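Okay, so here's the structure we're looking at.
All protein chains of the complex are present and in place, except for one that has been dropped.
Letters A and B mark the chains as written, and numbering starts fresh at 1 in each.
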Amino acid sequence: MKLTALLIAIEVGGTVAFAMSGLIEAMRKRMDVVGVFSVAFVAAFGGGTVRDLLLDRRPLFWVEHEAYLWLVFAMVITAPWWLKAVLKDAGVRLMEWADAFGLGLFAISGTSIAVAAGMSPGVSVLMGTTTAIVGGVARDVLCNEVPKVYQDHRPYALCAVAGSLAYIGLVVVLGLGSELASLAGIAVATGSRLLAVAFDWQLPGWRLPQK
Amino acid sequence: MKLTALLIAIEVGGTVAFAMSGLIEAMRKRMDVVGVFSVAFVAAFGGGTVRDLLLDRRPLFWVEHEAYLWLVFAMVITAPWWLKAVLKDAGVRLMEWADAFGLGLFAISGTSIAVAAGMSPGVSVLMGTTTAIVGGVARDVLCNEVPKVYQDHRPYALCAVAGSLAYIGLVVVLGLGSELASLAGIAVATGSRLLAVAFDWQLPGWRLPQK
Partner (left out) sequence: MKLTALLIAIEVGGTVAFAMSGLIEAMRKRMDVVGVFSVAFVAAFGGGTVRDLLLDRRPLFWVEHEAYLWLVFAMVITAPWWLKAVLKDAGVRLMEWADAFGLGLFAISGTSIAVAAGMSPGVSVLMGTTTAIVGGVARDVLCNEVPKVYQDHRPYALCAVAGSLAYIGLVVVLGLGSELASLAGIAVATGSRLLAVAFDWQLPGWRLPQK
(Lines give C-alpha, C1' and ligand atoms only; values in the text may rest on other atoms or scores of the structure.)
Protein backbone atom coordinates (compact mmCIF):
# COMPACT_ATOMS: atom_id res chain seq x y z
CA MET A 1 0.00 0.00 0.00
CA LYS A 2 2.73 2.42 0.98
CA LEU A 3 4.65 1.54 -2.17
CA THR A 4 1.61 2.33 -4.32
CA ALA A 5 1.22 5.71 -2.65
CA LEU A 6 4.88 6.38 -3.34
CA LEU A 7 4.47 5.44 -7.00
CA ILE A 8 1.49 7.77 -7.34
CA ALA A 9 3.44 10.61 -5.76
CA ILE A 10 6.25 10.03 -8.26
CA GLU A 11 3.79 9.90 -11.16
CA VAL A 12 2.23 13.20 -10.13
CA GLY A 13 5.69 14.75 -9.91
CA GLY A 14 6.69 13.40 -13.31
CA THR A 15 3.49 14.55 -15.00
CA VAL A 16 3.88 18.02 -13.54
CA ALA A 17 7.52 18.20 -14.63
CA PHE A 18 6.77 17.08 -18.18
CA ALA A 19 3.79 19.44 -18.49
CA MET A 20 5.93 22.28 -17.24
CA SER A 21 8.57 21.61 -19.87
CA GLY A 22 5.86 21.91 -22.53
CA LEU A 23 4.45 25.05 -20.99
CA ILE A 24 7.82 26.81 -20.91
CA GLU A 25 8.80 25.71 -24.42
CA ALA A 26 5.48 26.93 -25.83
CA MET A 27 5.89 30.29 -24.11
CA ARG A 28 9.40 30.64 -25.54
CA LYS A 29 7.80 30.29 -28.97
CA ARG A 30 5.32 33.05 -28.02
CA MET A 31 2.35 30.75 -28.51
CA ASP A 32 -1.11 31.83 -27.41
CA VAL A 33 -3.09 30.13 -24.67
CA VAL A 34 -4.19 27.32 -27.01
CA GLY A 35 -0.63 26.52 -27.96
CA VAL A 36 0.52 26.56 -24.37
CA PHE A 37 -2.24 24.16 -23.33
CA SER A 38 -1.71 21.85 -26.28
CA VAL A 39 2.04 21.58 -25.92
CA ALA A 40 1.80 21.07 -22.16
CA PHE A 41 -0.75 18.29 -22.63
CA VAL A 42 1.27 16.62 -25.39
CA ALA A 43 4.48 16.77 -23.34
CA ALA A 44 2.76 15.29 -20.29
CA PHE A 45 0.53 12.68 -21.93
CA GLY A 46 2.14 11.96 -25.32
CA GLY A 47 4.42 9.16 -24.17
CA GLY A 48 1.76 7.25 -22.27
CA THR A 49 -0.78 7.73 -25.05
CA VAL A 50 1.54 6.27 -27.69
CA ARG A 51 2.32 3.37 -25.33
CA ASP A 52 -1.41 2.68 -24.89
CA LEU A 53 -2.04 2.92 -28.64
CA LEU A 54 0.82 0.54 -29.50
CA LEU A 55 -0.31 -1.97 -26.86
CA ASP A 56 -3.99 -1.47 -27.80
CA ARG A 57 -4.80 -0.61 -24.21
CA ARG A 58 -8.11 1.03 -23.37
CA PRO A 59 -9.20 3.06 -21.58
CA LEU A 60 -6.23 5.34 -22.21
CA PHE A 61 -4.48 6.16 -18.95
CA TRP A 62 -5.70 9.76 -18.91
CA VAL A 63 -9.26 8.57 -19.49
CA GLU A 64 -8.92 6.13 -16.60
CA HIS A 65 -7.21 8.66 -14.34
CA GLU A 66 -8.87 11.86 -15.45
CA ALA A 67 -7.48 13.68 -12.43
CA TYR A 68 -4.18 14.00 -14.32
CA LEU A 69 -5.92 16.00 -17.05
CA TRP A 70 -7.33 18.40 -14.48
CA LEU A 71 -4.02 18.63 -12.68
CA VAL A 72 -2.26 19.82 -15.84
CA PHE A 73 -5.21 22.05 -16.67
CA ALA A 74 -5.00 23.73 -13.28
CA MET A 75 -1.25 24.02 -13.59
CA VAL A 76 -1.39 25.81 -16.92
CA ILE A 77 -4.21 28.12 -15.85
CA THR A 78 -2.34 29.22 -12.75
CA ALA A 79 1.07 29.46 -14.45
CA PRO A 80 1.22 33.29 -14.44
CA TRP A 81 1.23 33.18 -10.62
CA TRP A 82 3.96 30.62 -9.98
CA LEU A 83 6.05 30.47 -13.14
CA LYS A 84 8.35 33.32 -12.19
CA ALA A 85 9.34 31.60 -8.97
CA VAL A 86 10.01 28.31 -10.76
CA LEU A 87 12.32 29.90 -13.29
CA LYS A 88 14.71 31.08 -10.61
CA ASP A 89 17.75 28.95 -9.90
CA ALA A 90 16.22 26.83 -7.17
CA GLY A 91 13.22 26.24 -9.43
CA VAL A 92 15.37 25.06 -12.33
CA ARG A 93 17.07 22.58 -10.04
CA LEU A 94 13.67 21.43 -8.79
CA MET A 95 12.49 20.93 -12.35
CA GLU A 96 15.54 18.85 -13.22
CA TRP A 97 14.76 16.61 -10.28
CA ALA A 98 11.09 16.29 -11.16
CA ASP A 99 12.00 15.60 -14.78
CA ALA A 100 14.43 12.86 -13.73
CA PHE A 101 11.71 11.29 -11.60
CA GLY A 102 9.26 11.54 -14.50
CA LEU A 103 11.78 9.87 -16.78
CA GLY A 104 12.25 6.98 -14.37
CA LEU A 105 8.61 6.54 -13.63
CA PHE A 106 7.40 6.70 -17.23
CA ALA A 107 10.13 4.30 -18.35
CA ILE A 108 9.16 1.75 -15.71
CA SER A 109 5.42 2.19 -16.21
CA GLY A 110 5.90 1.54 -19.93
CA THR A 111 8.14 -1.45 -19.32
CA SER A 112 5.97 -3.06 -16.66
CA ILE A 113 2.75 -2.62 -18.67
CA ALA A 114 4.45 -4.17 -21.71
CA VAL A 115 5.75 -7.10 -19.65
CA ALA A 116 2.27 -7.63 -18.19
CA ALA A 117 0.87 -7.61 -21.76
CA GLY A 118 3.17 -10.51 -22.62
CA MET A 119 5.75 -8.59 -24.64
CA SER A 120 9.32 -9.91 -24.91
CA PRO A 121 12.11 -8.24 -22.89
CA GLY A 122 13.43 -6.41 -25.99
CA VAL A 123 10.04 -5.01 -26.93
CA SER A 124 9.33 -4.10 -23.30
CA VAL A 125 12.50 -2.03 -23.03
CA LEU A 126 11.56 -0.29 -26.28
CA MET A 127 8.06 0.46 -24.93
CA GLY A 128 9.49 1.82 -21.69
CA THR A 129 11.92 4.10 -23.45
CA THR A 130 9.21 5.21 -25.89
CA THR A 131 6.88 6.08 -23.01
CA ALA A 132 9.64 8.11 -21.39
CA ILE A 133 10.78 10.16 -24.38
CA VAL A 134 7.88 10.51 -26.85
CA GLY A 135 6.23 13.33 -24.89
CA GLY A 136 9.38 15.45 -25.12
CA VAL A 137 9.93 14.55 -28.76
CA ALA A 138 6.37 15.54 -29.69
CA ARG A 139 6.69 18.76 -27.67
CA ASP A 140 9.76 19.76 -29.70
CA VAL A 141 8.20 18.74 -33.04
CA LEU A 142 5.19 20.96 -32.29
CA CYS A 143 7.58 23.80 -31.44
CA ASN A 144 9.35 23.20 -34.77
CA GLU A 145 12.66 22.18 -33.21
CA VAL A 146 14.87 19.12 -33.57
CA PRO A 147 14.01 17.04 -30.47
CA LYS A 148 16.34 18.04 -27.63
CA VAL A 149 16.60 14.46 -26.41
CA TYR A 150 18.26 13.59 -29.74
CA GLN A 151 20.95 16.23 -29.46
CA ASP A 152 21.41 16.62 -25.73
CA HIS A 153 24.59 14.51 -25.60
CA ARG A 154 23.93 14.03 -21.89
CA PRO A 155 22.40 10.59 -21.30
CA TYR A 156 18.62 10.75 -20.98
CA ALA A 157 16.99 7.99 -22.99
CA LEU A 158 19.88 5.73 -22.01
CA CYS A 159 18.95 6.20 -18.35
CA ALA A 160 15.45 5.02 -19.25
CA VAL A 161 16.95 1.98 -20.98
CA ALA A 162 19.08 1.22 -17.91
CA GLY A 163 16.07 1.43 -15.62
CA SER A 164 13.98 -0.76 -17.91
CA LEU A 165 16.73 -3.37 -18.07
CA ALA A 166 17.02 -3.34 -14.28
CA TYR A 167 13.27 -3.86 -13.93
CA ILE A 168 13.24 -6.74 -16.41
CA GLY A 169 16.26 -8.36 -14.84
CA LEU A 170 14.62 -8.28 -11.40
CA VAL A 171 11.17 -9.44 -12.52
CA VAL A 172 11.89 -11.88 -15.35
CA VAL A 173 15.25 -13.27 -14.28
CA LEU A 174 15.08 -13.04 -10.49
CA GLY A 175 11.31 -13.33 -10.07
CA LEU A 176 10.99 -10.28 -7.84
CA GLY A 177 7.53 -8.76 -7.27
CA SER A 178 6.51 -5.95 -9.63
CA GLU A 179 6.31 -3.18 -7.04
CA LEU A 180 9.75 -3.66 -5.56
CA ALA A 181 11.23 -4.07 -9.03
CA SER A 182 9.48 -0.85 -10.09
CA LEU A 183 11.12 1.07 -7.29
CA ALA A 184 14.50 -0.40 -8.16
CA GLY A 185 14.05 0.40 -11.87
CA ILE A 186 13.02 3.95 -11.12
CA ALA A 187 15.99 4.32 -8.80
CA VAL A 188 18.34 3.21 -11.59
CA ALA A 189 16.81 5.43 -14.29
CA THR A 190 16.29 8.51 -12.11
CA GLY A 191 19.53 8.07 -10.24
CA SER A 192 21.66 7.70 -13.35
CA ARG A 193 19.97 10.77 -14.87
CA LEU A 194 20.63 12.86 -11.79
CA LEU A 195 24.26 11.75 -11.84
CA ALA A 196 24.52 12.58 -15.53
CA VAL A 197 23.22 16.09 -14.88
CA ALA A 198 25.35 16.62 -11.78
CA PHE A 199 28.59 15.49 -13.41
CA ASP A 200 27.73 16.62 -16.96
CA TRP A 201 28.35 13.24 -18.55
CA GLN A 202 28.59 13.40 -22.34
CA LEU A 203 27.61 10.85 -24.96
CA PRO A 204 29.88 10.62 -27.98
CA GLY A 205 28.49 12.35 -31.08
CA TRP A 206 28.33 10.22 -34.18
CA ARG A 207 29.86 11.98 -37.11
CA LEU A 208 29.32 11.13 -40.72
CA PRO A 209 32.63 9.90 -42.11
CA GLN A 210 34.22 12.24 -44.66
CA LYS A 211 34.58 10.69 -48.07
CA MET B 1 -34.04 13.41 -41.62
CA LYS B 2 -33.70 17.00 -42.65
CA LEU B 3 -31.32 17.61 -39.77
CA THR B 4 -29.13 14.73 -40.90
CA ALA B 5 -28.99 16.08 -44.43
CA LEU B 6 -27.98 19.43 -43.01
CA LEU B 7 -25.22 17.84 -40.94
CA ILE B 8 -23.89 16.01 -43.98
CA ALA B 9 -23.85 19.23 -45.97
CA ILE B 10 -21.88 20.90 -43.20
CA GLU B 11 -19.48 17.97 -43.01
CA VAL B 12 -18.83 18.11 -46.75
CA GLY B 13 -18.20 21.84 -46.50
CA GLY B 14 -15.84 21.40 -43.56
CA THR B 15 -13.88 18.60 -45.21
CA VAL B 16 -13.48 20.63 -48.39
CA ALA B 17 -12.35 23.68 -46.43
CA PHE B 18 -9.79 21.73 -44.38
CA ALA B 19 -8.47 19.92 -47.47
CA MET B 20 -8.15 23.24 -49.27
CA SER B 21 -6.09 24.69 -46.43
CA GLY B 22 -3.69 21.77 -46.80
CA LEU B 23 -3.57 22.10 -50.56
CA ILE B 24 -2.73 25.80 -50.44
CA GLU B 25 -0.14 25.41 -47.68
CA ALA B 26 1.60 22.60 -49.57
CA MET B 27 1.70 24.68 -52.74
CA ARG B 28 3.21 27.60 -50.85
CA LYS B 29 6.01 25.22 -49.86
CA ARG B 30 6.44 24.31 -53.56
CA MET B 31 5.70 20.66 -52.90
CA ASP B 32 5.15 18.26 -55.76
CA VAL B 33 1.87 16.49 -56.46
CA VAL B 34 2.55 13.86 -53.79
CA GLY B 35 3.11 16.48 -51.12
CA VAL B 36 0.00 18.39 -52.13
CA PHE B 37 -2.13 15.25 -51.93
CA SER B 38 -0.62 14.11 -48.64
CA VAL B 39 -0.98 17.44 -46.87
CA ALA B 40 -4.54 17.92 -48.15
CA PHE B 41 -5.51 14.45 -46.91
CA VAL B 42 -3.84 14.94 -43.55
CA ALA B 43 -5.48 18.34 -43.05
CA ALA B 44 -8.91 16.96 -43.93
CA PHE B 45 -8.77 13.57 -42.23
CA GLY B 46 -6.10 13.91 -39.53
CA GLY B 47 -8.40 15.12 -36.75
CA GLY B 48 -11.05 12.46 -37.25
CA THR B 49 -8.45 9.73 -37.62
CA VAL B 50 -6.77 10.61 -34.33
CA ARG B 51 -10.21 10.73 -32.67
CA ASP B 52 -11.02 7.25 -34.01
CA LEU B 53 -7.62 5.89 -32.93
CA LEU B 54 -7.94 7.31 -29.40
CA LEU B 55 -11.49 5.97 -29.03
CA ASP B 56 -10.52 2.65 -30.71
CA ARG B 57 -13.27 3.11 -33.26
CA ARG B 58 -13.30 1.00 -36.42
CA PRO B 59 -13.93 1.27 -39.24
CA LEU B 60 -12.23 4.64 -39.42
CA PHE B 61 -14.66 7.29 -40.63
CA TRP B 62 -12.98 7.61 -44.03
CA VAL B 63 -13.14 3.85 -44.47
CA GLU B 64 -16.82 3.89 -43.60
CA HIS B 65 -17.56 6.94 -45.75
CA GLU B 66 -15.09 6.44 -48.55
CA ALA B 67 -16.84 9.10 -50.60
CA TYR B 68 -14.94 11.71 -48.57
CA LEU B 69 -11.64 10.30 -49.82
CA TRP B 70 -12.78 10.57 -53.41
CA LEU B 71 -14.16 14.05 -52.83
CA VAL B 72 -10.77 15.31 -51.64
CA PHE B 73 -9.04 13.37 -54.40
CA ALA B 74 -11.22 15.02 -57.05
CA MET B 75 -10.71 18.40 -55.43
CA VAL B 76 -6.93 18.18 -55.51
CA ILE B 77 -6.82 16.81 -59.06
CA THR B 78 -8.98 19.65 -60.36
CA ALA B 79 -7.29 22.36 -58.28
CA PRO B 80 -5.47 23.99 -61.21
CA TRP B 81 -8.85 24.88 -62.73
CA TRP B 82 -10.57 26.46 -59.75
CA LEU B 83 -7.83 27.51 -57.37
CA LYS B 84 -7.23 30.89 -58.94
CA ALA B 85 -10.86 31.86 -58.48
CA VAL B 86 -10.87 30.74 -54.83
CA LEU B 87 -7.82 32.83 -53.99
CA LYS B 88 -9.56 36.06 -54.93
CA ASP B 89 -11.12 38.11 -52.16
CA ALA B 90 -14.56 36.55 -52.31
CA GLY B 91 -12.93 33.13 -52.29
CA VAL B 92 -10.89 33.89 -49.21
CA ARG B 93 -14.05 34.98 -47.41
CA LEU B 94 -15.77 31.78 -48.58
CA MET B 95 -12.92 29.70 -47.24
CA GLU B 96 -13.07 31.40 -43.85
CA TRP B 97 -16.75 30.53 -43.66
CA ALA B 98 -16.21 26.93 -44.74
CA ASP B 99 -13.34 26.61 -42.27
CA ALA B 100 -15.51 27.95 -39.44
CA PHE B 101 -18.21 25.42 -40.32
CA GLY B 102 -15.60 22.66 -40.44
CA LEU B 103 -14.33 23.72 -37.03
CA GLY B 104 -17.81 23.58 -35.54
CA LEU B 105 -18.78 20.32 -37.17
CA PHE B 106 -15.58 18.47 -36.34
CA ALA B 107 -15.68 19.71 -32.74
CA ILE B 108 -19.23 18.47 -32.28
CA SER B 109 -18.67 15.19 -34.12
CA GLY B 110 -15.71 14.48 -31.84
CA THR B 111 -17.62 15.48 -28.72
CA SER B 112 -20.78 13.54 -29.54
CA ILE B 113 -18.89 10.38 -30.51
CA ALA B 114 -16.93 10.57 -27.26
CA VAL B 115 -20.11 11.08 -25.21
CA ALA B 116 -21.72 8.12 -27.00
CA ALA B 117 -18.62 6.04 -26.16
CA GLY B 118 -19.19 6.74 -22.47
CA MET B 119 -16.43 9.31 -21.97
CA SER B 120 -16.73 11.89 -19.20
CA PRO B 121 -17.62 15.51 -20.07
CA GLY B 122 -14.02 16.66 -19.63
CA VAL B 123 -12.60 13.97 -21.88
CA SER B 124 -15.36 14.56 -24.43
CA VAL B 125 -14.54 18.25 -24.74
CA LEU B 126 -10.88 17.32 -25.18
CA MET B 127 -11.79 14.81 -27.91
CA GLY B 128 -13.96 17.37 -29.69
CA THR B 129 -11.26 20.01 -29.64
CA THR B 130 -8.64 17.46 -30.72
CA THR B 131 -10.80 16.40 -33.67
CA ALA B 132 -11.20 20.02 -34.69
CA ILE B 133 -7.57 21.13 -34.53
CA VAL B 134 -5.30 18.10 -35.11
CA GLY B 135 -5.72 18.19 -38.90
CA GLY B 136 -4.44 21.75 -39.03
CA VAL B 137 -1.65 21.04 -36.57
CA ALA B 138 -0.45 18.03 -38.58
CA ARG B 139 -0.66 20.06 -41.79
CA ASP B 140 1.67 22.70 -40.35
CA VAL B 141 4.07 20.12 -38.87
CA LEU B 142 4.40 18.48 -42.30
CA CYS B 143 5.07 21.91 -43.80
CA ASN B 144 7.77 22.46 -41.14
CA GLU B 145 5.98 25.38 -39.48
CA VAL B 146 4.90 26.07 -35.92
CA PRO B 147 1.15 25.23 -35.95
CA LYS B 148 -0.79 28.35 -36.85
CA VAL B 149 -3.57 27.50 -34.43
CA TYR B 150 -1.03 27.84 -31.60
CA GLN B 151 0.06 31.33 -32.57
CA ASP B 152 -3.02 32.77 -34.22
CA HIS B 153 -4.05 34.82 -31.17
CA ARG B 154 -7.56 34.94 -32.63
CA PRO B 155 -9.75 32.37 -30.87
CA TYR B 156 -10.04 29.16 -32.86
CA ALA B 157 -9.66 26.15 -30.60
CA LEU B 158 -11.51 28.08 -27.91
CA CYS B 159 -14.52 28.29 -30.21
CA ALA B 160 -14.39 24.51 -30.51
CA VAL B 161 -14.30 24.26 -26.72
CA ALA B 162 -17.29 26.57 -26.41
CA GLY B 163 -19.30 24.52 -28.91
CA SER B 164 -18.38 21.27 -27.18
CA LEU B 165 -19.42 22.66 -23.82
CA ALA B 166 -22.73 23.82 -25.28
CA TYR B 167 -23.37 20.37 -26.73
CA ILE B 168 -22.58 18.64 -23.45
CA GLY B 169 -24.65 21.08 -21.45
CA LEU B 170 -27.67 20.45 -23.68
CA VAL B 171 -27.33 16.66 -23.86
CA VAL B 172 -25.99 15.69 -20.45
CA VAL B 173 -27.52 18.38 -18.27
CA LEU B 174 -30.74 19.24 -20.11
CA GLY B 175 -31.35 15.86 -21.76
CA LEU B 176 -31.85 17.28 -25.24
CA GLY B 177 -31.69 14.94 -28.25
CA SER B 178 -28.31 14.57 -29.92
CA GLU B 179 -29.27 16.08 -33.29
CA LEU B 180 -30.71 19.31 -31.96
CA ALA B 181 -27.82 19.64 -29.51
CA SER B 182 -25.40 19.09 -32.40
CA LEU B 183 -26.88 21.96 -34.33
CA ALA B 184 -26.75 24.19 -31.27
CA GLY B 185 -23.14 23.21 -30.56
CA ILE B 186 -22.10 23.85 -34.15
CA ALA B 187 -23.89 27.19 -34.05
CA VAL B 188 -21.93 28.19 -30.94
CA ALA B 189 -18.53 27.05 -32.27
CA THR B 190 -18.96 28.30 -35.83
CA GLY B 191 -20.74 31.48 -34.80
CA SER B 192 -18.13 32.47 -32.24
CA ARG B 193 -15.37 31.80 -34.78
CA LEU B 194 -17.08 33.96 -37.41
CA LEU B 195 -17.48 36.74 -34.86
CA ALA B 196 -13.82 36.41 -33.86
CA VAL B 197 -12.75 36.79 -37.49
CA ALA B 198 -15.16 39.62 -38.22
CA PHE B 199 -14.19 41.69 -35.18
CA ASP B 200 -10.56 40.52 -34.99
CA TRP B 201 -10.76 39.35 -31.38
CA GLN B 202 -7.36 38.73 -29.82
CA LEU B 203 -6.30 36.25 -27.18
CA PRO B 204 -3.71 37.46 -24.70
CA GLY B 205 -0.20 36.17 -25.40
CA TRP B 206 1.51 34.43 -22.52
CA ARG B 207 4.96 35.79 -22.00
CA LEU B 208 7.70 34.14 -20.06
CA PRO B 209 8.41 36.29 -17.02
CA GLN B 210 11.78 38.02 -17.06
CA LYS B 211 14.05 36.93 -14.28
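Everything that follows uses one rule, which is that a contact is a pair of C-beta atoms (placed from the backbone, for glycine too) under 8 Å apart; a residue touches a chain by one contact, two chains touch by 3 or more.
This is a predicted model, so every value here is computed, not measured.
Colleague: Can you work out which residue in B:A79, B:L170, B:L183 or B:A196 touches the chain that's missing from view?
Modeller: Of all options in B:A79, B:L170, B:L183 or B:A196, contact with the hidden chain holds for B:A79.
Colleague: For the chain left off this view, which of B:V33, B:A74 or B:L195 is in contact with it?
Modeller: B:V33
Colleague: Using the touch rule from the top, list residues of chain B that touch the missing partner.
Modeller: 24, 26-36, 38-39, 49, 53, 56, 58, 60, 62-63, 66, 69-70, 79-80, 83-84, 87-88, 141-144
Colleague: Mind listing the chain A residues that contact the chain we can't see here?
Modeller: Residues 53-54, 56, 119-120, 122-123, 126, 133, 137, 141, 144-147, 149-153, 156-158, 203-209, 211 of chain A touch the chain absent from view.
Convention: only the chains that are shown with their structure count from here on.
Colleague: Give me the rotation angle that lays the C-alpha atoms of chain A onto its copy chain B, rounded to the nearest 5 degrees.
Modeller: An angle of 120 degrees brings one copy onto the other.
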